[in-house]
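Heads up, the thing below is written out as structure tokens.
Missing here is one protein chain; the remaining ones are kept as they sit in the complex.
For chain A:
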Amino acid sequence: MDDVLDRELRAWGSTLGTALDDHGPAPDAVATAVLRRLDDTPATAPVPRRGPRPHVRRRIAVAALAVVVALGLTPPVRAAVSEWLGIGAVAVRPGPSQPSAGAPPTASADLSLDEAAELAGLTPVVPPALGPPDGVEVSADRRILSLTWGDGDDTIRLDQFADPISPVYVKSAVLGTTATPIVVAGHEAWWFGMPHDLVLLAPDGTERPESARVAGPTLVWLDDDGVTFRLEGAGRDRAAEIAASALGTG
């Protein structure tokens, strides 16, 4: 179908799409209007899920009460959105896991925590369970603040990013299979149990292929301030322990 007509139709479509977008409201305005409508319209009774998977039901049971009481939000909203968007600044797209992964890269010891905080505009959380980090770095675009402990195969890496709007990372995983939602200290978290592809995203949402690497098992969670944490290099139980300590309850 790669012929003149096909190309012409595509060119026409892209011109037309741009012209239509130019006449439309900004995406931010649409989001604001939709959220206002959601606030104004009383929520109807939550629609029961058709055959929820058992782990989802368990998680909803844990999380549902607090959510429903205050805003009348449908409990599975976050779960469903997480399945499309990942969690916080980590997006997830369906994809196969990888057979193996190396240790996460270590950060250099050149930067102090205060300098890093200044650069990233983010006060780094140092989980008491790990103690002072051996390495501290901030990505060139200043969106990611990373702490590392140890070196070689024992490296533990904790990335922190505050921007909840544009995803910073994309992980390939199958949610519900190679990625499972867990609850850590009352907070939603996702455990990516298998080595997987990890790609950095530019602020405009395009992938940075040069950043791609295979990441080992990783725990991702959000704190109450909306900061996303990505912990790589610890097993599931240890990772949950570190997350709980980072959240101030471990």
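Some observations on this one:
One rule holds in what follows: a contact is a pair of C-beta atoms (placed from the backbone, for glycine too) under 8 Å apart; a residue touches a chain by one contact, two chains touch by 3 or more; residues count from 1.
Here is the rule we use: contacts and distances are computed from a predicted model.
Of "Alkylation response protein AidB-like acyl-CoA dehydrogenase", "RNA polymerase sigma factor", "Branched-chain amino acid transport system permease protein" or "Solute-binding protein family 5 domain-containing protein", only "RNA polymerase sigma factor" is the UniProt protein name of the chain excluded from the display.
Touching the missing chain, out of A:Ala11, A:Ala109 or A:Ala212, is residue A:Ala11. Touch with the chain omitted from the figure is made, among A:Pro25, A:Gly235 or A:Gly248, by A:Pro25. The set of chain A residues touching the chain not shown comprises 1, 4-25, 27-28, 30-31, 33-35, 37-38, 41, 43-44, 46-50, 52-53, 56, 63, 66-67, 70-71, 73-78, 80-85, 94, 164-165, 174-176, 187-188, 222, 226.
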